[in-house]
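Heads up, this is only part of the complex; the chains shown haven't been moved.
Order of writing sets the chain letters: A and B. Residues in each chain are counted from 1.
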Amino acid sequence: MIPRYSRPEMVAIWAPEAKFAIWFEIEAHATDALAELGVVPREAAAALWRWWDTKPTIDVAAIDAIEAVTKHDVIAFLTWVSEQVGPEARFMHQGMTSSDVLDTCLSVQLARATDLLLADLDRLLEVLKRRALEHKMTPTIGRSHGIHAEPVTFGLKLAQAYAEFDRNRQRLIAARADIATCAISGAVGTFANIDPRVETHVADKLGLAVEPVSTQVIPRDRHAMYFATLGVIASSIERLATEVRHLQRTEVLEAEEYFSPGQKGSSAMPHKRNPVLTENLTGLARMVRGYVTPALENVALWHERDISHSSVERYIGPDATITLDFALARLTGVIDKLLVYPERMQKNLDRMGGLVHSQRVLLALTQAGISREDSYRLVQQNAMKVWESDGALSLLELLKADPEVSARLSAAELEDKFDLGYHLAQVDVIFDRVFGTK
Amino acid sequence: MIPRYSRPEMVAIWAPEAKFAIWFEIEAHATDALAELGVVPREAAAALWRWWDTKPTIDVAAIDAIEAVTKHDVIAFLTWVSEQVGPEARFMHQGMTSSDVLDTCLSVQLARATDLLLADLDRLLEVLKRRALEHKMTPTIGRSHGIHAEPVTFGLKLAQAYAEFDRNRQRLIAARADIATCAISGAVGTFANIDPRVETHVADKLGLAVEPVSTQVIPRDRHAMYFATLGVIASSIERLATEVRHLQRTEVLEAEEYFSPGQKGSSAMPHKRNPVLTENLTGLARMVRGYVTPALENVALWHERDISHSSVERYIGPDATITLDFALARLTGVIDKLLVYPERMQKNLDRMGGLVHSQRVLLALTQAGISREDSYRLVQQNAMKVWESDGALSLLELLKADPEVSARLSAAELEDKFDLGYHLAQVDVIFDRVFGTK
């Protein structure tokens, strides 16, 4: 966890206090169920909750001190709770195994982390939608291979991102369902010492599903799928960040990360406004992706469990969710405040002197009765002049002036072929597909 | 693609002939739609289908020869089809861009590949269920950390695998939906030269969804999610393969990969039956997992597309699906024919002389009024004798003979604590959860 790439709400989920609070809830709910089943006295559960209602501060240092002696984190916690609650607390944890608490707690933490990430995605989607609608008809050149291709709108770029993050939202909801399960099934998953109804009760109270069949632990294919999904979302972040980085290049400069009016650029160079936020997002995406493989390697635990997954999860549980939360928020800020320069987009569009329309002219000449070969030659020779002028000449003007062309196509017909509107005619259809707006 | 790790049905999906056939169908369906819209003559589409109805052989070499000249695969294909069909074929591909064909074809190939993988999973699930039910009550020792813990049944191990692969089946269905989309939207996704209804028609005919908003290409977050899902499935394969490898170890030998009765082991050593199939599966899982990261790196294409993803997909499209198909089939065969040795399982269970029951005895002594400390000491001193005898002594017999113990617990009471049935009482509940069978 790197403080500068962390936000407090997500960090709080992974704090020791939060973990111990979840442990307590698991134990107390289980004690409720055990009392209901007649295994422990009802007073045992009641005592636990009475203490909890006092909103006690969890003394992490005290628990750690006990663990230093017992070498066992769950026992240390239970001991400390017993000291606070009194003798009734001795009925806690009856028939349970440490993993019942640890794994179910991880499920709760990941589910809560996911709720934050889903809220992050909602905010990002909202911003993407607003800016997409704002620039729905802002023309800009579409590029394939980094080379000018045909016109699009800036709104379309953002609509694409919206659709992509909306897919990610669906995937994250599925991933949440995958990890939000509860297992209280004992040392090897057989419920030998604990009634399965305890598990059902705790799952219900914590908003988790029941793990149908566990070993000592919840199976790690669930977590692998979860972290793989985070890796996909990170890759989408990298894609949009890369788009911004490209648009902010000195020679392109169609958009820029926000800087306040009074903000100094680097020294005396006003052009030196660097896309440092999106570059940073590119690096953060690499990290979240890097956590996917360890999560996949965690699946093949030996027999009813080994503990090799545990250290991996101590790293990637917090690191992947905290980093992704920060990255989504940062990306939302970048898009929210992105400085968009439609004039520059138009200038870049015009830069090729109308070459992007050459295909339509070619087709029109063919339809006007010129052979494809001759049409190609006519367009090509004029296009080449435009190209060599580095945008100083206009293809439209050259074609109008070319007698072979003007013999077949009038100035008005030619101008029609240079109409941007032709390219943007279906933007409404696409926006309707993405946003359901007409 | 490694022939020895490939099965013909999956390989066929990736053959040039299959690809060209899909290309043809995309083009011909698109021509149908264009004819319906009045863009091209109805006869153009009819001519295409008439030729197709003759079930023509696709001459890959001829198409390759044209590509060697044109340096463009889709043009080469269209040229060859025109040579076969005649002049009406010139109306094909009107307003389309190569990626419309290439990307939609990849969707079809991945969707078909997924159908094979789903069928593989169905067969695996069927076999897992059969063997799980067969060994539902076959006792075996549960192990955590590779160390004996408490009894489970062999059927429970397989039920766990069943539940895991059933989850994988659900994930794969979601992943299929993610990649089964159709984009026929032109050079930068604006439908500038083609009506969106063509896309809808082709999607419908090919059983694909319409891509709501594409650039020149279908967005690669879809493929990233797909290959990530294959990586999770591969990891589950590794988990079950690792279980078999452990069970077949000389000292454990609770199960073995099948060998035919007449089959010679390695030379004169009848014990030298190696779990080579599951070791192989472990390696194959590494490969399928290795394809996840390149797929994630493919997401951040530049602007409306660059072509860096293409080479990656030429490798991992076939390699990941072919390898996973082979691996699932191999795993199914391993489980189907797995030699299971219940006597040996019992022998290993007994190996610790009943130590796995020590906790129940401890609890019984406490309940019989001995302090927890004294109970622990009593059990511990007898347990240690059993342990030092390496299984020659029996904990039950030692406890019966220990006057301090027998003063509180009768022989019958002690025997009751050594009852395996206690551990297996909830197996029905778990099986019901997993299989819905009582």
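We take it that a contact is a pair of C-beta atoms (placed from the backbone, for glycine too) under 8 Å apart; a residue touches a chain by one contact, two chains touch by 3 or more.
All values reported here derive from a predicted model rather than from experimental measurement.
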item	value
Copy count for the complete homomeric assembly [2 present here]	4
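Basically, only the chains that are shown with their structure count from here on.
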item	value
Complex contact set, residues of subunit B against subunit A	142-146, 149-152, 156, 159-160, 163-164, 167-168, 171, 174, 178, 186-192, 196, 210, 212-216, 219, 221-222, 224-225, 228-229, 231-232, 234-236, 238-239, 241-243, 246, 285, 289, 292-293, 296-297, 299-307, 422-427, 429-430, 433-434
